[in-house]
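For this view, one protein chain was removed and the others were kept in their places.
Chain nomenclature is as follows: A, B and C, assigned in order of appearance, with residue numbering initiated at 1 for each chain independently.
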Amino acid sequence: MSPEQAKDILMKKDGFSQWMDLDIEKVDHGYSKLHYTIRPEMLNGFGTVHGGVLFSASDSALAFACNSHGILSVAMEVSISYTRPAFEGQRLTVEAQEINLGKTTALYDIKTYNEEGKLICVFKGTVYRTGKPVE
Amino acid sequence: MSPEQAKDILMKKDGFSQWMDLDIEKVDHGYSKLHYTIRPEMLNGFGTVHGGVLFSASDSALAFACNSHGILSVAMEVSISYTRPAFEGQRLTVEAQEINLGKTTALYDIKTYNEEGKLICVFKGTVYRTGKPVE
Amino acid sequence: MSPEQAKDILMKKDGFSQWMDLDIEKVDHGYSKLHYTIRPEMLNGFGTVHGGVLFSASDSALAFACNSHGILSVAMEVSISYTRPAFEGQRLTVEAQEINLGKTTALYDIKTYNEEGKLICVFKGTVYRTGKPVE
Partner (left out) sequence: MSPEQAKDILMKKDGFSQWMDLDIEKVDHGYSKLHYTIRPEMLNGFGTVHGGVLFSASDSALAFACNSHGILSVAMEVSISYTRPAFEGQRLTVEAQEINLGKTTALYDIKTYNEEGKLICVFKGTVYRTGKPVE
């Protein structure tokens, strides 16, 4: 199974990524890159993008990257650091990279940037590799 | 300003919490408790609730708890550990508790449970206290 | 194997815990409590206890708690939040509690307090359960 095929399987059933209208530019082994635009319903009480939205897009990028090997993998432990606010109408870019690929777990670094290339948040994700195929 | 008033100000402008249809049972100084139901568009590619949804509800509970003192506070660094999957139709409970309240930062523990009281995820959030009033 | 026996096996080979002179008050299934005193060589460049010392004592408490079931378990992902400095001569108390016990992973909350019961740091640890016995 190719990274592209694994992504298609995930995306087809992923109602939340569809709601976010994620535009997936690229998937490869241990890698993914995507874009999305901040809509009004993605804002928090301060008029900036909700932390949960930044998290969710990063989490989806993680899912595409970690399942790219064709082995069903699920996030187990994640941390996110916010470095700069993002606002309605901005188009963000999310890039996921594999830091370590173990037998039962793997580690990913996911960064989100705004249109000027400024860092919005850093997401570190540890996944559990179930050993079952993505399907 | 009461914790209840601070919550109302945040909620009014929080498009994402409204989309999640969060039902806030209680807010107090350094505390909040809320409920929500998992809808189809909240699922991921595995048919379980998207990690970003669990994160977002926890993040909103954090916002209500940490802004309850009337001082505008924003999440800076967060980690989440998933312990058990959750499914469409389940009604989850989220409870946020203050672990430490410093002058410029504060620390919160937020747990999500399903209807049987089983732990779904644990969220630890560090916030920055801006010193400005919530308004 | 009892929690006490598992602890003894770990302690015997644990040069670093011996260097820290950890005084283990209690171990039980998914639980441990210990004490130690801050010595001059445990300080950082600011004259407060080195973050690595606070971490290490928490990590040892985690090891005793997570290996108490007799299944060899190792830390995989940990986060620590510092809430208050600690100083030379203080005697600290560290308490580890199991939050979730899964088949292949488990989650622990470890808190460190000073003599006045004030919180010094919060440590959250995810361990991998190897399936092999502690020996």
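Note that a contact is a pair of C-beta atoms (placed from the backbone, for glycine too) under 8 Å apart; a residue touches a chain by one contact, two chains touch by 3 or more.
Everything numeric in this text was worked out from a predicted model, so none of it was measured.
Screening A:S17, A:S56 or A:S79 against the full complex identifies A:S79 as the residue touching the chain left out. Touching the chain that is not shown, out of B:Q5, B:Q18, B:T37 or B:T104: B:T104 (per the contact rule at the top).
In the full complex, chain B makes contact with the omitted chain through residues 76-77, 79, 104-105, 126, 128. Listed here are the chain C residues that touch the chain not shown: 9-19, 40-47, 50-53, 55-57, 59-60, 63, 72, 74-82.
Although one chain is not shown, part of chain A still touches it, namely residues 79, 81, 83-84, 99-100, 102, 107, 109, 119, 122, 124, 126.
Keep in mind that, in the parts below, only the chains that are shown with their structure count from here on.
Chain B and chain C have Cα centroids lying 28 Å from one another. Centre-to-centre separation of chain A and chain C, using mean CA positions: 33 Å. With each centre defined as the average position of its C-alpha atoms, the distance from chain A to chain B rounds to 21 Å. Contact with two or more other chains is made by residues 79, 126 of chain C.
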